[in-house]
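Structure first, then comments.
The other protein chains are all here in position, but one chain of the complex has been omitted.
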Amino acid sequence: MEDIIASVLQRTMIAGTPLLLATVGEVICERSGILNLGIEGVMSVGAVVAFIVTIVTGQPWLGVAAALCAGMLISVIHAFASVTLQANQVVSGLALTMLGLGLSGMLGKPYIGKPLDIKMEALSIPFLSDIPFAGQILFRQSPFFYLAIFLALAAWFLLERTLLGIKIKSTGENPSATETHGVNVYAIRYMSVIIGGGFSALAGAHLSISYSRSWIEGMTAGRGWIAIALTIFALWNPGRAIWASFLFGGIFVLQYLLQPLGISPNLLSMFPYAATLVILVLISLKDPRKLNAPAKLAEPYKRGER
Amino acid sequence: MKQIETLEMVEISKSFQGVYANRNLSLNVGSGEILGLLGENGAGKTTLMNILYGLYQPDSGSILINGEKAEIQSPIDSISKGIGMVHQHFMLIQNHSVIENIALGYKDTPFFFPKLSIRQKVREFAEKFRLDIDLSKRVWELSAGEQQRVEIINALLNGADVLILDEPTSVLTPQEIRELFMILNDMKKHGHMIIFISHKLDEVMEICDRVTVLRKGEIIGSADTRKTDKKALARMMVGKDVIFNIKKEKLNRGNPVLNVDHIRVLDDKGKVAVKDISFAVHEYEIFGVAGVAGNGQRELAEAITGIRQAASGKISIKGADITNLSPRKIYDSGVSHIPEERIKFGIAPGLFLYDNAILKQHHLKKYSRRSFLHYKRIKQHSMELVDNFNVFTSSINTEIRNLSGGNIQKLILGREISEDPPLLVASHPTYGLDVGATQYLRERLLDRRRLGGSVLLFSEDLDEIFEVCDRVAVIFEGEFTGIIEPGDEHTGDIGMMMAGSLRI
Partner (left out) sequence: MYRIKTTDRAAITRTRTLVTNLFTLAAGIVMIGIILMFCGANPFYAISEIFTGSFGSMYGIGETITKAIPLILIGAGLTLAFRAKFWNIGAEGQLLMGAVLGTWVGLNFGDTLPGYILVPLMFGAGFAGGAICGVIPAILKIKYSINEVISTLMLNYICAEFITFLIVGPWKGSSRFGFPGTDSLPEAAVLGVIPGTRIHWATLVFAVVFAVFLTVVISKTRFGYEARVVGENPDAGKYAGINFTGTMISIMIISGGAAGLAGVGEVAGIHHHLGHPGAVSSGYGFTAIIVAWLAKLNPVLTIVSGIFLAGILVGSDAIQISLGLPAATVQVVNGTLLIFLIMGDFFLKHKIRITKWKTS
């Protein structure tokens, strides 16, 4: 029994990893005041680029680096539209998703169904991995798992313990006041969107070269959208994002766990999406003042003269 | 350490969309001097100071520091040269703590652990200038006076030798104003220069050494405050003698229209904003509510007009109970409303002027037949409003966001009184308007009174209150500290009542 639980929890961690990466990226982005609905598309681009580069070069980390670059690059489109052009961020994000899903489908067509021979070895942390139960769950994991946790903590440090973090948060709260302190609001927002895109692409890379080790169209399966919901659930705090993401990782695993009970797999696949709605209802029952939402989220900021 | 001994602005001009906000303005300040910048709203004071602070670039003219030309492209330049500014609307991040705000504004904040590393330095500065403040509180928990102190600490920390204060007293209680003046005098002793923007004669006379008067973007004159008087300044400011009292005819109060009975209202945060207030407003009467903003005026107005629920108590119009009815039902029972934040509540900015001219009235029979709107009649009505209320616009087919604030306000006023409502609730109706528009609006309010209507007027402007009101209630922390009539023995004590230190 203990073995089963440990194995379920281990899979929960794996399933939660891409959610964590994407959520932390979106937290940084939204903290600067930009809503990026494009992460589903960016994730998909990250997945395909990582897969192709890995299969061609045989170097998974090269694949990850390429995915990171591609994710940041394509996010520039959203940054340009929402910051420079002050366009509607909902529409611009949707456009990015369409473009990202389309481009990844185009690029990835020759690779559909190809298996990935190169394996990203699980990293066992010496000593810690020998701890019974917890060792298996937490310390014998894909490198992406450690990377995600590290980046989440780093993002927390960035936002809470550095001047740049104060600038990012201020930009999302009150851009015009922030600008009077000599902060370049546009630059901060560009940077946050691009960093957020990089995180989403990493999430995608994890999906294609570590999680399922193959590429098919639509493999992101709405994880990008769930990450946007998790951003709210995490109250825009990268620390909270950690457990929020792994909770959702658990929900993803749960659908496979319940299948033997004779429930239709299609009904079970609805589960994460329905759970997202339920979680959002629960969070809304909280005191809105403590929700911590950036005050100027999704509002274009126009620099300058009245 | 001191960077600035003298500061001059020479022949500064700046225009927005072809309209001059500043025209060939020149001024100078010297060490240890407080210069008053006096003028009506829209005279160009803030624009001029925003140029000095680097927020705007002048079309022409230059800034000289210690006699040398200074390039100020942005606030970063001005801060590094020793210029600080406290804006009228504080540039603070409401959701952040005081220390986070200061860290954001301080030019030498280290990258890592910013809050921790500057805390000690901030404390020292706060003590030196007796600026008492809790650094870990969030800004929205602070009073306006405390927020202002945060801004001042910020400027001083950055080594501001010149401190620009834009309408610093507009949000303060009389007590807080005294404290601010003490701080300013301290700073003066330390050799700081201060530019004090205001449109209040008394304050300028009290705190400033010299005063420069602006009108319509031009300098009208400068004077030493010891060698001039209020009358002379007022004449310069308005360009004519100020009418301290519109001649209003004596009218006898009629039947009560609005009865407010032991009303309690909560604010957005769930705190009690209005505590047990009772009063009545009659026909042929303008009833004023004076007080510093944020003492429950908004909540009271919103409860009467139905935008906000009253927690307890009763509100009635001509005897009919309207407590907590929907805004539309309350409108239909005869209550019009000029809201405090006209852009936020009073208009739909992207819709046409004529659409906005019937907001709240679109359900009335004359504008809608079954479910269709009668646009011909609506447009005709809009034309009449534009003509009758001097709304300056290119056409009624323009989006209302293209109109200036004053013209939007005139349209809202026209819309709200065009149906001859028994009660008009007007919150700060002349705020931010120029002299002409202000005068015009006040006269329309008096017209309502003459025709037998009743008006409930919320205002921070005491001149306005005393000009038009028959009775004035003073509100402080959600309670009336008294109801007085102009000429009352307590009139002189209204400042004390606004600060809550006197009840009658």
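Per-chain residue numbering starts at 1, and chain names A and B are given in the order in which the chains are listed.
Definition applied: a contact is a pair of C-beta atoms (placed from the backbone, for glycine too) under 8 Å apart; a residue touches a chain by one contact, two chains touch by 3 or more.
Bear in mind the structure is a predicted one, so any value in this text is a computation, not a measurement.
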- Item | Option from A:61, A:157 or A:273 whose C-beta touches the chain left out | A:273
- If the hidden chain were put back, which of A:100, A:165, A:238 or A:294 would touch it? A:100
- It is residues of subunit B that touch the chain not shown, namely 17, 305-307, 326-331, 337, 339, 344-351, 355, 359-360, 362-363, 368, 371-373, 375, 398, 402
- Per the touch rule stated above, subunit A touches the missing chain via residues 37, 41, 77, 81, 85-88, 90-92, 94-106, 109, 217, 222, 225, 228-229, 232, 264, 266-267, 269-270, 273-274, 276-277, 280-281, 284-285, 288
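The working rule: only the chains that are shown with their structure count from here on.
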- Message: Taking the mean of the C-alpha atoms as each chain's centre, how many Å separate subunit A from subunit B?
- Response: 44
- Query: In their complex, what parts of subunit B are in touch with subunit A?
  - Reply: 16, 53, 55-56, 74-76, 79, 85, 87, 90-96, 100, 103-105, 107, 109-114, 269
- Message: Touching residues of subunit A toward subunit B in the complex: what are they?
- Response: 161-164, 166-167, 169-170, 173-174, 176-183, 289, 292, 295, 305-306
